[in-house]
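The complex is shown incomplete by one protein chain, all other protein chains being positioned as in the whole.
Note that the chains are named A, B and C in the order they appear, and that numbering of residues resets to 1 at the start of each chain.
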Amino acid sequence: MIIVMKPKAADKNIKAVTQYIEANGLTAHLSQGEQVTIIGVVGDKSRLSTENIALLEDVDRIVPVTESYKLANLKFHPEPSVVKVGCTSIGPKTRTIMAGPCAVESNDQLMLIAEAVKKNGATILRGGAYKPRTSPYSFQGLEEEGLKYMQEAGKAFDLATICEVVSLEAIEAAVKYVDMIQIGARNMQNFILLKEAGRSGLPVLLKRGLCATIDEWLNAAEYIMAEGNPNVVLCERGIRTYETSTRNTLDLSAVPVLKERTHLPVIVDPSHATGAYRYVPPMAKAAVACGADGLMIEVHNNPACALSDGPQSLNFEKFARLSKELDPFWKLAGRN
Amino acid sequence: MIIVMKPKAADKNIKAVTQYIEANGLTAHLSQGEQVTIIGVVGDKSRLSTENIALLEDVDRIVPVTESYKLANLKFHPEPSVVKVGCTSIGPKTRTIMAGPCAVESNDQLMLIAEAVKKNGATILRGGAYKPRTSPYSFQGLEEEGLKYMQEAGKAFDLATICEVVSLEAIEAAVKYVDMIQIGARNMQNFILLKEAGRSGLPVLLKRGLCATIDEWLNAAEYIMAEGNPNVVLCERGIRTYETSTRNTLDLSAVPVLKERTHLPVIVDPSHATGAYRYVPPMAKAAVACGADGLMIEVHNNPACALSDGPQSLNFEKFARLSKELDPFWKLAGRN
Amino acid sequence: MIIVMKPKAADKNIKAVTQYIEANGLTAHLSQGEQVTIIGVVGDKSRLSTENIALLEDVDRIVPVTESYKLANLKFHPEPSVVKVGCTSIGPKTRTIMAGPCAVESNDQLMLIAEAVKKNGATILRGGAYKPRTSPYSFQGLEEEGLKYMQEAGKAFDLATICEVVSLEAIEAAVKYVDMIQIGARNMQNFILLKEAGRSGLPVLLKRGLCATIDEWLNAAEYIMAEGNPNVVLCERGIRTYETSTRNTLDLSAVPVLKERTHLPVIVDPSHATGAYRYVPPMAKAAVACGADGLMIEVHNNPACALSDGPQSLNFEKFARLSKELDPFWKLAGRN
Partner (left out) sequence: MIIVMKPKAADKNIKAVTQYIEANGLTAHLSQGEQVTIIGVVGDKSRLSTENIALLEDVDRIVPVTESYKLANLKFHPEPSVVKVGCTSIGPKTRTIMAGPCAVESNDQLMLIAEAVKKNGATILRGGAYKPRTSPYSFQGLEEEGLKYMQEAGKAFDLATICEVVSLEAIEAAVKYVDMIQIGARNMQNFILLKEAGRSGLPVLLKRGLCATIDEWLNAAEYIMAEGNPNVVLCERGIRTYETSTRNTLDLSAVPVLKERTHLPVIVDPSHATGAYRYVPPMAKAAVACGADGLMIEVHNNPACALSDGPQSLNFEKFARLSKELDPFWKLAGRN
């Protein structure tokens, strides 16, 4: 941590800062410039509430130097992680495609979709049983019934399965039926849920919050990992900006940034990010091209009749074509 | 709802849309322009998944006309609501000041603060017992113990009390000890928690999410109200923008916008929005000047030693001065 | 400037950085922590291209310590400036109201409006003669003709006058007719125009760019001042965020932030920020309450027939009422 003093800070105030630091068992290094004095703080910073130093007289600002996340940090775990999910895994050599409907609507529907996505390269079946919806009057999902359908469809077509969870109850149910749980964008800083997900024993897909910085996202992953669960996969799904041509703005640069900061695998969801099926294929290719370990794509047997997110879903034919078109991009990324 | 067709949409595609509408028991009104055809949809729209119409051939876009929130809507409840909170209430004639520490740290600390804020015009004591923190390694609150201190301090100084809740367990504990619960910004779209808050029987302060639109916020209020709990108060606390001079950007225009759309009271929290005690007094005055029904302000006996959010807390002297300075602003707002 | 090295930076790389600094005639102060080494740089930084240091081996990041603006900086000019504009001035004791139509439409219209705003407390007549419009097919202003009308109206009613300029030609014309020129939001970083404005001899109202940080804005002011023109007034007019309920998001916190960083006067324009006349009165009051030195408000004799920005314009009656309601807010701000 670095403390920048105001220009012409009084000596007694500089001294007060160094005394505060030393009183907390840390060491202060002074760097006296012509205009400003800078104080480097060395030692175990968890001992002091660093933000309060900003309140001491003549302190201009505090500059943190080390990240607050440790377990997720590439610095302390320099090899990329591989996360096992049921019969498959996600890592630097894999081609992960999570595909399926936004919401599980019926057993028949799910079987149809599972068959279609399996035939076209999907490794994990996705499907929502608990739907967080903006309005309380929208369809909220089949809940546990939907999870059972997921399990059956996964078994029938040899696919791993993933479902979003929104509560402790949902996690307890998910543990019985699916291979991976998802924390959605709206719950990325629902810390209670993160801890429960950490204790569930299942691998966790952590979506980025709509206005979460990359560092906040990695701190959210840290909540899960701090409970003893190292199996976290990150999913970029668009951030909120002023641009309304797409539902959100897909932040693909986050992929190489994350690759520098964390060892956790990174997945991209172009369906939720763009909100329109026409933009899914180009953005899926771009995601693989810039280093994503996998994709999450919404697929529906009949998008025009989907109970949720129809406009962004691919039908079987479009998904099959995309899957074929992705093949050379995976190869270029060293994924065979 | 209005459906805008693409320029030169084929007649058969226009017909397909009207048939789809009528098949769902609704009525379609055509408006044929030189360039584009517009279709107005009349009837109970909850019958059809409107977004899917975007997938029909030649449809350009869908324009919603009515809001999805009803109970929170000023159109259906044209009088401003007054929400009773313990011994006080929040409404168009009241001067609500919620004041207290970010986090409850000890019984002694809370007693000191409660006394000081009561003496200077606060009506509600705030204090966090369950703290959602970005990093899992930061102080997370005293939990139920903290709630007990809140109750004692509230009784001792005749103040209503409010605490943030982050889980069902926290709500169950809060019901026993405090007068109002708060849903924080990070949980604004934690729909499970909103429903539980709705069923708690306590009035609820709903903070705006960091990147929530005003309409999403009102839909979140609708989740609480749809459970039979009409006692919701909204709290603007800054939104996330590109500007980093303040922690968030306080969106004061939201106050008059909300006054046009909802009957629910509106509170402003300049402490969290700005993140710096120096900006709290001017923004508090501005909030009252533009029509806020109240303020939430962080006050600490010794900000430099606060366990959380010290830099944005007022000490007793600053809070007393602000309270005095606010007096004429309240009067100008018709609050005596 | 502070240079933060990566954890476990090699000694030879740390040495390379200090040598680079010293080779540029500056002094390096090392602060060696357990995890990271920090290097403070002391001396005249204009000698080296500081951002390139980021490219040296094992450098983690560069933290600037001093602001790049000098003339606009409160640190070097601690008294608030008063800017003279024609027959009036703008400063810490004044009540500045710039009022008038978005666009000058005719001489008659302008005379009507000038009379009305003068009667109700305006000190400066605003009116656009050169209109930057999103579409090339929208009305672009009366140009020099419009400036002449401004001059006549200003003289007739003893009002100072301000007009937006968009080019060197517009500045040359403006110098002949009006008392102050305005650089609009879209031109805030049109550095050529800023320099010309600096050389014009006229006081300059510098609007904040739609996505400008406060520091970029002060650097833009510096461009004007570096040409020898100290008479700059800043105007907050809303920034672009994801929220669409108002045209832009009025960032009122910028007022106290600016008061800490610069001696230049600060004006607020609630008309352009909100885009709706109904929100202008509450936000105007809030602006005065949080310390603004003045307001810019659009007033039109018949908003429903305005050639530009009708929906955000006040008619005479609404302006008169607002002016009266503002009186106690000015007084509370120490402006008599």
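Operating definition for what follows: a residue touches a chain if its C-beta (ideal position, glycine included) is under 8 Å from a C-beta of that chain, and two chains touch if they have at least 3 such contacts.
Model, not experiment: these values are computed from the prediction.
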Self-check item: Per the touch definition above, residue among A:V4, A:L147 or A:I214 touching the missing chain
Solution: A:I214
Exercise. Looking beyond the chains shown, say which of C:N73, C:Q109 or C:N187 touches the absent one.
Key: C:N187
Quiz item: Of the listed residues C:L30, C:L56 or C:V175, which contacts the missing chain in the full complex?
Solution: C:L56
Practice problem: Looking beyond the chains shown, say which of A:V288, A:A306 or A:L322 touches the absent one. | Solution: A:V288
Self-check item: Touching the absent chain when the full complex is considered, from B:H29, B:K155 or B:R321
Solution: B:H29
Quiz item: Which chain B residues touch the hidden chain?
Solution: 2, 4, 7, 29, 31-36, 38, 40-43, 60, 63, 65-66, 75, 240-242, 244
Quiz item: If the missing chain were put back, which residues of chain A would it touch?
Solution: 211, 213-215, 239, 241-246, 249-257, 260, 273-274, 278-279, 282-283, 285-291, 328-329, 332
Quiz item: In the complete complex, which positions of chain C touch the hidden chain?
Solution: 46, 49, 51-52, 54-56, 68-69, 132-137, 166-168, 186-187, 189-193, 210-211, 216, 219, 222-223, 226, 240, 303-311
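As a convention for this text, only the chains that are shown with their structure count from here on.
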Quiz prompt | Rotation, 0 to 180 degrees and nearest 5, that superposes chain A on copy chain C via CA atoms | solution = 180
Quiz item: If you average the CA atoms of chain B and of chain C, how many Å lie between those two points?
Solution: 31
Quiz item: Whole-Å distance, chain A centre to chain C centre, using C-alpha means?
Solution: 38
Self-check item: Per-residue multi-chain contacts in chain B, two or more chains
Solution: 211
